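To start, I am sharing the structure in question, which I have written as structure tokens.
For this depiction, one protein chain was excluded, whereas all remaining protein chains were kept in their positions.
The block that comes next holds subunit A.
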Amino acid sequence: MPAPDPAATTTMPIGSDADLAWVRHRVRQCAAGLGFGLVQQTKLVTAASELARNTLVHGGGGQVEITPLADGPRRGIRLAFTDSGPGIGDVDLAMTDGYSSACGLGLGLGGARRLVDELTVDSRAGQGAVVTVVAWLTGAPTDRTGRG
């Protein structure tokens, strides 16, 4: 089990479009700092963008906790998106590509899962949602190249 350092956790609010830009920025910074390469950074930031937007749009706002992980020599990041909105009644359905209760492409959840190593949804109808993703650094750490 990875041992996250709670002291290193950053919590950020998700309440507006501007917050989304800020979350992306912070996630990219954190990933770059841990040595994630440009492609991995881009994937993680994109997954974060999808999930943060779901928190905002479907969950009515909430927050994200960004935690650097260390498991022996392995380095990773965990992002936990929490809201107290209507919750996700049918997780399998929500995960299905193309399913959207709004008029989106319905690729957010399914796409995010393909962009990271693990994605878990903890939610029941009416009880809010916690969507957690973990991405591990693959290969040798690269120099900081993050932008945007």
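In this section, contacts are C-beta pairs under 8 Å (C-beta built on N, C-alpha and C of every residue); 3 or more make two chains touch, one makes a residue touch a chain; residues count from 1.
By our rule, contacts and distances are computed from a predicted model.
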Listed names "Oxidoreductase", "Branched-chain amino acid ABC transporter ATP-binding protein", "Heterodisulfide reductase subunit B" or "STAS domain-containing protein", matching UniProt entry of the absent chain: "STAS domain-containing protein"
Touch with the omitted chain, as defined above, among A:Gly15, A:Gly61, A:Pro86 or A:Gly110: A:Gly110
Interface with the unshown chain - residue positions in subunit A: 17-18, 20-22, 24-25, 28, 38-39, 41-43, 45-46, 49-50, 53, 97, 104-105, 107-108, 110-111, 114-115, 145, 147-148
